[in-house]
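Removed: one protein chain of the complex. Kept in place: all other protein chains.
The chains carry the letters A, B and C, assigned in the order they are written, with residues numbered from 1 in each.
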Amino acid sequence: MDFRTDDHTLALIEQVRGFLDEHIRPAEAVLEQQYAAAADPFDVEPPIKEELKAKARAAGLWNLFLPDPKWGAGLTNLQYAPLAEITGHSIDLAPETFNCSPPDAGNMELLALYGTEEQQARWLRPLLDGEIRSCFAMTEPAVASSDPNNLQTTIVRDGDDYVINGHKWWTTGILRPHTKLIIVMGVSNPDAPAGQQHSMVLVPRDTPGIEIRRSLPVFGFPHHAYGGHGEVVFADVRVPAANVLGPEGGGFAVAQARLGPGRIHHCMRLLGHCERAIELMCRRAHERVTFGTPLAEQGVVQEWIADARMDVEQARLLVLKTAWLMDTVGAKGARVEISAIKVVVPKITARIVDRAIQAFGGAGVSNDLPLANYYVEARYLQIGDGPDEVHRRAVARRELRKYAG
Amino acid sequence: MDFRTDDHTLALIEQVRGFLDEHIRPAEAVLEQQYAAAADPFDVEPPIKEELKAKARAAGLWNLFLPDPKWGAGLTNLQYAPLAEITGHSIDLAPETFNCSPPDAGNMELLALYGTEEQQARWLRPLLDGEIRSCFAMTEPAVASSDPNNLQTTIVRDGDDYVINGHKWWTTGILRPHTKLIIVMGVSNPDAPAGQQHSMVLVPRDTPGIEIRRSLPVFGFPHHAYGGHGEVVFADVRVPAANVLGPEGGGFAVAQARLGPGRIHHCMRLLGHCERAIELMCRRAHERVTFGTPLAEQGVVQEWIADARMDVEQARLLVLKTAWLMDTVGAKGARVEISAIKVVVPKITARIVDRAIQAFGGAGVSNDLPLANYYVEARYLQIGDGPDEVHRRAVARRELRKYAG
Amino acid sequence: MDFRTDDHTLALIEQVRGFLDEHIRPAEAVLEQQYAAAADPFDVEPPIKEELKAKARAAGLWNLFLPDPKWGAGLTNLQYAPLAEITGHSIDLAPETFNCSPPDAGNMELLALYGTEEQQARWLRPLLDGEIRSCFAMTEPAVASSDPNNLQTTIVRDGDDYVINGHKWWTTGILRPHTKLIIVMGVSNPDAPAGQQHSMVLVPRDTPGIEIRRSLPVFGFPHHAYGGHGEVVFADVRVPAANVLGPEGGGFAVAQARLGPGRIHHCMRLLGHCERAIELMCRRAHERVTFGTPLAEQGVVQEWIADARMDVEQARLLVLKTAWLMDTVGAKGARVEISAIKVVVPKITARIVDRAIQAFGGAGVSNDLPLANYYVEARYLQIGDGPDEVHRRAVARRELRKYAG
Partner (left out) sequence: MDFRTDDHTLALIEQVRGFLDEHIRPAEAVLEQQYAAAADPFDVEPPIKEELKAKARAAGLWNLFLPDPKWGAGLTNLQYAPLAEITGHSIDLAPETFNCSPPDAGNMELLALYGTEEQQARWLRPLLDGEIRSCFAMTEPAVASSDPNNLQTTIVRDGDDYVINGHKWWTTGILRPHTKLIIVMGVSNPDAPAGQQHSMVLVPRDTPGIEIRRSLPVFGFPHHAYGGHGEVVFADVRVPAANVLGPEGGGFAVAQARLGPGRIHHCMRLLGHCERAIELMCRRAHERVTFGTPLAEQGVVQEWIADARMDVEQARLLVLKTAWLMDTVGAKGARVEISAIKVVVPKITARIVDRAIQAFGGAGVSNDLPLANYYVEARYLQIGDGPDEVHRRAVARRELRKYAG
């Protein structure tokens, strides 16, 4: 066992951190202004995003998430982890700057793994170039979507087409102008055995029959930079049969390939939230004096800081070990570890950020600091991509299996 | 000791709950529409509010919070508690409907206790009639305002006037058109002994020199219905010396009289959040099926519900006992108990609501349910009106004094 | 509603507290010596116990727990609560001194409610006089005894006798010399409908066929003063049919009548543990200096003390309300509230005591203080008389029923 970070990764860490400090943090206020200036912020693509992307690509910091060197940076998950973490410091800008933001990263991964050459040419190439954006329509309001067997959207073969009918929500990104592709999951083979009834299809955003009802806020945040979270109705939406992604009936397997990396990437970025929250809390602790003593010398605040540091060190090691497992035994072999970090990391992030908020008082709950937004991100991820209860169950069942019968 | 609720209160509970169900809940969507229709929601007073107030006043449900029958309903704190709790179910509408909403209720209490006849005629009367609104400017961004000794706003006597200079924030309500009065706390007698240096002055909203910089959101919520939370600069704001509220130099004592009831009223309403969250969680538990079983039959969800019920029963009893203490020994005598509930109730509310959110998944973090807003309310109150750490300290110090030397 | 304690109870509180300070606390060391001097501490009845009992009876502080004035002090549960709490300060001595200790108190309650005149003459009278002790054999090692339907001990009618076969454990008190009576619960009517299959029978301790295998320690504590926790085998134990307690097949109903008061009495005493732990923690905080500051001025310790005070105030109110419910609607009507306090009180006691232990460091985990023993008591009661999970389930189910269908 060896806990040393390799030199290539160390160099990348320095480069990404430098880029963040030099280019991205100063751009945060610019982004906010460009959204504020818009009549409808869901109707604009703020120019600052494109400027940053151009700079990042020029610096060679592009598609860092994609392990396949044919398409991306060719880093292992273990190498990508500290880079993704740094992007978590500036959640609205940094991930997209390096073309590593959800849901596009996961979608690109799918297209790289399962796309036909044509699909890759039409969708993957412009996504990798950061020219278009995409979204992923899986969750449905009417059913517990954490069990995909419950999904009710239908994808019915009709001649050379599929016809899609269904009601989705939390389709993140669908409200951005750049978004041109929706990957839709639904029931294509209702009579097949369980686990082989679903398919994914590629649906151009401008296909007739797609109605975006509204964008869902999260704790009051509209999440413009994410392209919102759409509630979407598909009414007789018709796409060519060639638009199926991966094998027909193979939607579950394809989804697993997407969700594993998606979940660990979320965790990596949340660790960045944690680190920035700790930094903010410490700086505040040095500056703020109550009852004659700086917060930094008060035992309760020291306890917050110590607990935060201990939580984040442990969680990061588990994330890194999980990344290493994905690199060595694959996402499927690391499935339960991914469930574990998916529970652990949002929980500690929420707790750490909550205490940083408390250290700041009123400023903490306002938008003068990124903390309220970090909290909401962490809270949302206790539900999104599978609620904690489902992931805990997966962890428990593997443990119990060791001693069964 | 007797845990039975008196008949008068029982009748009022029934009446208020009936009013809530019949008039207020249906109005929630109307309020939202009226705000949504406004170009700037801080620029409107939605007509639905006035309609509800007229109905409530006609029904005799008016100024329920004011124990002095000369001005208000003449209920004890113990009697008011369950009524305030019910208003917590519909936080944007119900408290104001009965003219019991913060910060006006606290301001009316101050004016009733300390106002001169002139002050009462000019400000208290229209407040009691629900014709104008008011706000309270105490917290400052530059200092730890939980220790009022730190406040830096100056109130300097100049001939027959006071001249106010200072920087406040979290001045809740200041952005509503109806708001006509600001009660400002600041240093008037810097050379007096500690505790006698501050005064409160009544400042008409339209006095020159008042600049509202912006409204602070809480998490992502702008809180239009509250009139926002203003950041306000007072630059050479001049009011007549007769506008001092209570004795010059008596600001601390006056503030204590305001904060005690203010804090317990918050707690009462939060209990209403808890009850509605439990109801929502139970209904969801009956309806939602995951992995073949309704949530209602799953042990983890049952544990959430049981813990919620146990938490809220205990917290309510402590709130009621504190109300009884205020009725029997006064707000000052109940000071430490008020600190205790100020810590306990927001904490359990946040926990209960958080679990209700989890039971709902995506809907829970959206605005389709009041839960995210309840959570933010409870979280904010771990900071507002004194952060938990300050109140815990008060509880600990009384306990420790019992065994000192 | 009225939170004032009545004068009669106030006078009793003063009397019991005075008795504790004057007679019981000084006797704690004596008790320890008398046990230490015994070759087998399970073989002695330390004389100090009898001396204290005589004094308490002379002072009129006797059988305080029994609400029926025909047999006991005639106090309501609400009145008894603060007295039982005080006995919790000195757990090995005080409850028995006032003849209020488990399991005898519960057994006396059963005999008073369900005993025939003969049973009362033979067993209840000497129990009320403190001359003999008794125990209650319900829990079985082989099954989840929290669901009494699982109990496997058989009570078979054979002519004019019952013949008992079974394996019990956690039969508290069975190892004391004074113990003369065992109340045994088992299946008497296996063919009856569920809920009517069990009976209780009175079994003289010296009946042939009773084998006490051993005493079970709790976290290393042998619990001599409790008469141990016996593992007992009943092999063809034969008693007259007249020894059935209550109706044959009525064991469940009888058990409920016993368990309700038993559980609330445990909670009352645990509150006494809490109060003494807080007192000890505060005294320690004043005396101990670390890193130049008394613990009393350190924020973390203040937080422990404040949380302890807030927890215990809330829990006590819920215990008192439950006692009031038992007085007004009966133990059955208060069933769910009893479940609630049975979860709440051991949990907060364990937490409070745990922190008091931490404040004392090494002394805390030793036996120089009662804290380790208090902790074990509280921990045990998260299992004994029904584990938390079963009681939480009861609370949740009532809550859910409100919104069913």
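One rule holds for everything that comes next: a contact is a pair of C-beta atoms (placed from the backbone, for glycine too) under 8 Å apart; a residue touches a chain by one contact, two chains touch by 3 or more.
For clarity, every value in this text was computed on a predicted model and none was experimentally measured.
Undergrad: Which of B:Pro47, B:Gly195, B:Gly299 or B:Gly333 touches the chain that is not shown?
TA: Considering all chains, including the one not shown, the answer is B:Gly299.
Undergrad: If I consider the whole complex, including the chain that's not displayed, which of C:Tyr35, C:Trp123, C:Trp169 or C:Phe252 touches that chain?
TA: From the options C:Tyr35, C:Trp123, C:Trp169 or C:Phe252, the contact with the absent chain belongs to C:Trp169.
Undergrad: Which one touches the absent chain: A:Val44, A:Ile132, A:Ile212 or A:Ala296?
TA: A:Ala296
Undergrad: List the residues of subunit C that touch the chain left out of this view.
TA: Against the left-out chain, subunit C lists 139, 141, 144-147, 169-170, 216-222, 288-291, 300, 354, 357-358, 361-368, 372-373, 375-376, 379-380, 382-384, 387-390.
Undergrad: Which parts of subunit B face the unshown chain closely enough to count as touching?
TA: Contact residues on subunit B toward the absent chain are 298-301, 303.
Undergrad: Spell out, residue by residue, where the missing chain touches subunit A.
TA: Missing-chain contacts on subunit A: residues 1-6, 78, 278-279, 282-283, 285-286, 296, 299, 301-303, 305-310, 313-315, 317-318, 320-321, 324-325, 337, 340, 343-344, 389, 391-393, 395-397, 399-400, 402-405.
In the analysis below, only the chains that are shown with their structure count from here on.
Undergrad: Work out per-chain C-alpha centres and flag the one nearest the whole-protein C-alpha centre.
TA: Per-chain C-alpha centroids compared to the overall one single out B.
Undergrad: How many degrees of rotation map subunit A onto its copy subunit C on CA atoms, rounded to the nearest 5?
TA: 180
Undergrad: More than half overlap in residue numbers between the two sides of the subunit A-subunit B interface, or less? Answer same or different.
TA: The interface of subunit A with subunit B is built from mostly shared positions.
Undergrad: If you average the CA atoms of subunit B and of subunit C, how far apart do the two points sit, in angstrom?
TA: 43
Undergrad: Go ahead and note the Å separation of the Cα centroids belonging to subunit A and subunit B.
TA: Result: the chain centres lie 37 Å from each other.
Undergrad: What positions in subunit A touch 2 or more of the other chains?
TA: Only 300 qualify.
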